[in-house]
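Of the protein chains in this complex, all but one are displayed in their positions.
Now for chain A:
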Amino acid sequence: MSARERILARIRAANAGAPEAPEPSRDYLTAHAPAGDPAALVDLLHENLADYRARVHRTGPAGLPGLVARLLAERGARSVAVPPGLPAHWLAETGAERHPDDRPAGPLDARELDAVDAVVTGCALAVAETGTLVLDGGAGQGRRALTLVPDLHLCVVRVPEQLVASVPLALPRLAPGRPLTWISGPSATSDIELDRVEGVHGPRTLEVVLLGA
């Protein structure tokens, strides 16, 4: 018998006399935020992102290229990694040097990424109640390393269409087969005296642009 078979046999033996366990009750709420008020949901996302030290900005389509350029400049970002499928006009006004991940020479390696100051991406969706951005590697987001190694991540969320209220509303909209990264603020640690400090291995600065109509 293999280890696998022995473990499974022990599980079956252990459960042989155990009472049947019922279907889980799901009496919890689908969302905590009141439904039917998209503007309030955007405010809630804004508030929760800011609470965990993301820097949040709002603009419309016309203001986006200028805002992106300004935020990169304010942080001294002279180079920016660009995921495949990022709308070209988002970077139309920045003078930062572009490093497309789909360049002919192949994707940026870890050390090249480490030398890039910033990355600009979109996202798959955002969760208002928890102040969370979810990236799924789709167009304008790129592979996971892109939003991990550079020290500044600028993420654009189209509101309200990419916004959901809660975690239970987020999961059905995500594809489990894709690599998913849930981001709630810049990297942080509570490991010294259980006191929260922002800025460890992931991007130390998270700029979020809520892009309205």
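To be clear about the criterion, contacts are C-beta pairs under 8 Å (C-beta built on N, C-alpha and C of every residue); 3 or more make two chains touch, one makes a residue touch a chain; residues count from 1.
As a working rule, contacts and distances are computed from a predicted model.
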Item to check | The complex's invisible chain, by UniProt name, from "Ion-translocating oxidoreductase complex subunit D", "Lactate utilization protein", "Transcriptional regulator" or "Deoxyribose-phosphate aldolase" | outcome: "Lactate utilization protein"
Checklist entry - Pick from A:Asp37, A:Glu74, A:Asp114 or A:Glu161: which residue touches the chain that isn't shown? => result A:Asp114
Item to check | Contact footprint on chain A, counting only the chain that is left out | outcome: 2-4, 6-8, 10-15, 18, 20-29, 32, 48, 52, 107, 110-111, 114, 127, 129-132, 137, 143-145, 148-149, 167-168, 171-172, 176-203
